[in-house]
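Structure record follows, encoded as structure tokens.
One chain of protein is taken out of this complex; the other chains stay put.
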Amino acid sequence: MTSIKLKLKESEVQQLKEVARSFDNKPGELINVLHKAQEIFGYLPAEVQEVVASELNVSVAKVYGVVTFYSFFTMLPRGRYPISICTGTACYVRGAEKVLDEFKRLLKVPVGETTADGKFSITCLRCVGACGLAPVVMVGDKTYGRVTTDGVKGILKEYEDEV
Amino acid sequence: MNAQDLQDEVQVVTTGCFGFCEKGPIVKVIPDNTFYVSVEPGDAGEIIAEHAIKGRRVDRLLYVDPTNKQQIADSRGMGFYKKQIRIALRNCGLIDPENIDEYLAADGYEAMGRVFAEMSPEEAIQEMIDSGLRGRGGGGFPAGIKWQIASKVEADQKYVVCNADEGDPGAFMDRSILEGDPHSVLEAMVINGYCIGATKGLIYIRAEYPLAINRLKIAIGQARDYGLLGKDILGSGFDFDVEIRYGAGAFVCGEETALIHSMEGERGEPTFKPPFPAQSGYLGKPTNVNNVETFANVPVIFNKGAKWFAGIGTEKSKGTKVFALAGKINNVGLIEVPMGITLREVIFEIGGGIKDGKKFKAVQTGGPSGGCLTEKHLDTPIDFDNLLSAGSMMGSGGMIVMDEDDCMVAVAKFYLDFTVEESCGKCSPCRIGNKRLYELLDNITKGQADKEDLENMRNLCGVIRDSSLCGLGQTSPNPVLSTMDNFMDEYIAHVEEDRCPSGVCKDLIRYEIIPENCVGCTACARNCPVNCIAGERKQLHVIDQSLCIKCNACFEKCKFNAVAII
Amino acid sequence: MADLKKMKGELQSKIALREKSDKPEGRVQVKVAMATCGIASGAKEVMEYMVDEMDKRNIDAIVTQTGCMGYCYAEPTIEVNLPGHEPLVFGYVDIKKADEIIEKYIRNQELVEGIIPMNYQTIEKNK
Partner (left out) sequence: MELIKINIDNRTVEVEKGTTIFHAAKKLGIDIPTLCYMNLGDLNIEHKPGGCRVCVVEVEGRRNLAPACATECYDGMVVHSHSMRVLNARKTVLELILSDHPFDCLICAKSGTCDLQNMAIKMGVRSIPFQGEKSTYKPDFSPAIIREMDKCIMCRRCETMCNDFQTVGVLSGIHRGFESVVAPAFERDLDHSECTYCGQCVAVCPTGALTEVDHTTQLIRDLADPAKKVVVQTAPAVRAALGEAFGMEPGTLVTGKMVAALRRLGFDYVFDTDFAADLTIMEEGTELLDRLTRFLDGDKEVKLPMLTSCCPGWVNFFEYHFPDMRDIPSTARSPQQMFGAIAKTYFADQIETKRDEMVVVSVMPCVAKKYECTREEFKVDDNPDVDYSISTRELAMLIKRSNMDFASLPDEEFDMPMGESTGAAVIFGTTGGVIEAAVRTAYELHTGKTLEKIDFEQLRGIKGTRSASVDFDGVEIKIGIAHGLGQARKLLDDIKAGKSQYHAIEIMACPGGCVGGGGQPLHHGNPEIIKARQKAIYQEDAGKPIRKSHENPSIIKLYDEFLGKPMSEKAHHLLHTHYFDKKRKDVLLD
């Protein structure tokens, strides 16, 4: 897994330390702390993991082992409009794969990556539990149900004008 | 109606599917709920004349109960409406989940009060055992026995864990319960704590369920404010409180030992059992793990009695089961049916049949751990043991319906893709075996496999099932084995004829234009993303096979059935 | 084991509470299914609309949220409970439909299209 080189600001380090403290710096709270950290930074770059490791007194390797185990955690920054395509069974049998292919084709990025302008990123989700609306696509917090390949362009268009 | 000048008094409205398609068309007259079945246009006049004007029922068109041959007029008395019984979902869609008062008004926390006042932990556990409730998370282990084991282990601290890491793709029962009736789970956890001597409860919930998390938090806060959680609950001297822990996107964490490791901040890798969590679980302490739906049944068992509960369902599977009905079915939704109902009733009556009038092919139950059941299983009563012997399993309750357009090899591959991605990697058969199984399936869908590979695959399935560490690996070959058992012809077509009978596997199909049907509208050519369709307006179009990426766009666009999948 | 007396007191206050929260006769009650699929298909907007419009149109109504009703294929769904009538569930409710339901069904008890028949029994009925 590659990572982005970035230097944490002192205030950000303090913020992380505060998060760890709010969980009593307990090693068992690692996953909760990582959730919070990802909420703050949007992703979990190496240096965030280093700070978390030292605050909870666990090894960095262990933190990395946990981060890479769970698909909810990401070490890559997501686009401003993260697109998540549900590939759960219900969505699959109702054509999610074709919808996904259409997104990949239009944005010219593979799953898990972000467009060069940092605007969109594509990820796959396992069932958001809205199977009645299959296939389902989420852009940020907004959910689109019963998406067709034709509808993909329209969804992207909604975000096109925003700078 | 208009002809009879009744438009002001009688309204004709279309409604959603009544879920009773075998007897359609159906007409229901409100306010008296009279339900007419198999109505033909000629009958409509009679209904209007007799029922709407004179207030007399047209007996001829009433539904006849198949068991006692009596005509039933009121739809609520009809057998079909008895098919669903809402126990776990009793409050979902009825009460405001963010208002504890509504739960209290619906007998909420009464079971807890009753247990505290009238029962010893042993008696309460006995009640659970007598109810016959089996774990709804998939395995079907008797919940009461589980509680009993945990209660008998001596420890200074014990834990109650609610498994809300619903990970089966296509399943959303637990989410719906937590979003619709969070207190029922909290109440059950307190009862569980009282029974086994635990004072701490943990709910392990997927981070992907923000709404459920939020409603749980509200519910916990309200229950604390009302003294229904915390110290000395209802003056019983019993303390119990609940915390929320978050999953982070790992299906394997539905396995209880993996779930416990995840709650401890570790990689969610399962460990060999024994020791069972009841002996050594969270932080090494005795821990009882049940899933959301199991807990949601508990208050009802104490309110209505074990006997009442055990009166529902089959001999070995008591009560009801919630299913998330999805896929190629008309009434996609959440249903709760008594154990013992048949798949036919679920799919064709409650589910309203197959979408777009297509032919039913298979229904997948139990998610990636389950199997595909077919026509021949439609009349099998659904319970834990029957599904197992049919080569599938109850699982947590996902039910995905497939029609004639679904390729069963591709479906098996889809599930294996899921398993490969979700395998934790700890044991070799699951880590490498499932990968190889996926690759074999992939080869089949590409026409690169032969009959020998099928045998190889069957052996591999057996070994993965026989020697994997946890439930995930032990059940992962089920989608392959059940499709091989039931749809061997499709496998054979792929390996021997390089043909995908359902026209799904891209490498085995090609798109061709049928000259007789093509009118030269250019719709296909204009929508082809790789411009591989040539042809002038009003001329026959031709697809360049060497460039075609099989995106299906031409097929979808053609209004004249001139594009065929061969 | 438990202090039964105190326990009883608690239960009594519970019942008082229940009476208070029981639905007052004569008021319209609207429940909006606000589970994830409902919200994803627009239940939140419908709920807000309902709350605002009931107020604006001077209809004495309680609009509450509730969990999944199980009719995922027809989301958003709402249940309308008119005094003296059986509760009715409507599916595919958007703002336009909501307006129609208020004007026709709630005001004038006229049925509108999109009724979903209730298809289960409650535990009370199953004695």
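Per-chain numbering from 1; labels A, B and C assigned in written order.
FYI, contacts are C-beta pairs under 8 Å (C-beta built on N, C-alpha and C of every residue); 3 or more make two chains touch, one makes a residue touch a chain.
Not measured: the values here are computed from a predicted model.
Enquirer: Indicate each shown chain that the hidden chain touches within the full complex.
Expert: A, B
Enquirer: Have a look at B:Ile218, B:Ile432 or B:Ile492 and name the one touching the chain we're not showing.
Expert: Within the whole complex, the residue contacting the unshown chain is B:Ile432.
Enquirer: Identify the residue among B:Arg245, B:Arg267 or B:Lys318 that touches the chain left out of the display.
Expert: Of the candidates B:Arg245, B:Arg267 or B:Lys318, B:Arg267 is in touch with the missing chain.
Enquirer: Of the residues B:Leu104, B:Ala143, B:Leu178 or B:Ala250, I need the one that contacts the missing chain.
Expert: Counting the whole complex, the residue in contact with the absent chain is B:Ala250.
Enquirer: Could you list which residues of subunit A touch the chain missing from the display?
Expert: Contacting residues on subunit A, toward the hidden partner: 1, 3, 5, 7-8, 46-47, 49-51, 53, 58-65, 68-69.
Enquirer: State which residues belonging to subunit B touch the missing partner chain.
Expert: These residues touch the chain not displayed: 250, 252, 267, 269, 271-272, 274, 420-429, 431-436, 439, 456, 459-460, 463, 465-469, 474.
Definition applied: only the chains that are shown with their structure count from here on.
Enquirer: Building nodes from the protein chains and edges from chain pairs that touch, which of line, ring, star, complete or other describes the result?
Expert: Its topology is that of a complete graph.
Enquirer: Comparing the two chain pairs, does A-C have more C-beta contacts than A-B, or is it the other way round?
Expert: Of A-B and A-C, it is A-B that has more C-beta pairs in contact.
Enquirer: Can you give the whole-Å distance between the Cα centres of subunit A and subunit B?
Expert: Chain centroid spacing, subunit A to subunit B, equals 26 Å.
Enquirer: Averaging over Cα atoms per chain, report the distance between subunit A and subunit C in Å.
Expert: A distance of 36 Å separates the two centres.
Enquirer: Residues of subunit B that touch two or more other chains: which are they?
Expert: Residues 172, 175-176, 209, 326, 332-333 of subunit B each touch two or more of the other chains.
Enquirer: Name the residues of subunit C that each touch 2 or more other chains.
Expert: Residues 36-37, 39, 71-74 of subunit C each touch two or more of the other chains.
Enquirer: In the complex formed with subunit C, which residues of subunit B make contact?
Expert: Those in contact with subunit C are residues 11, 13-16, 18-19, 28, 30-31, 33, 75-76, 80-87, 89-99, 101-102, 104-105, 109-110, 113, 116-117, 120, 172, 175-177, 179-181, 209, 211-212, 227, 234-238, 300, 304, 312, 326, 330-336, 350.
Enquirer: Which stretch or stretches of subunit A touch subunit B in the complex?
Expert: 26-32, 34-35, 56, 58, 65-66, 69-73, 87-90, 92-94, 98, 101, 105, 125-132, 134, 149
Enquirer: Over in the complex, which subunit B residues touch subunit A? Could you list them?
Expert: 166-172, 175-176, 207-209, 245-251, 262-268, 283, 324, 326-328, 332-333, 364, 367, 398, 400, 402, 406, 411, 414-415, 418, 421, 424, 529, 551-553, 556
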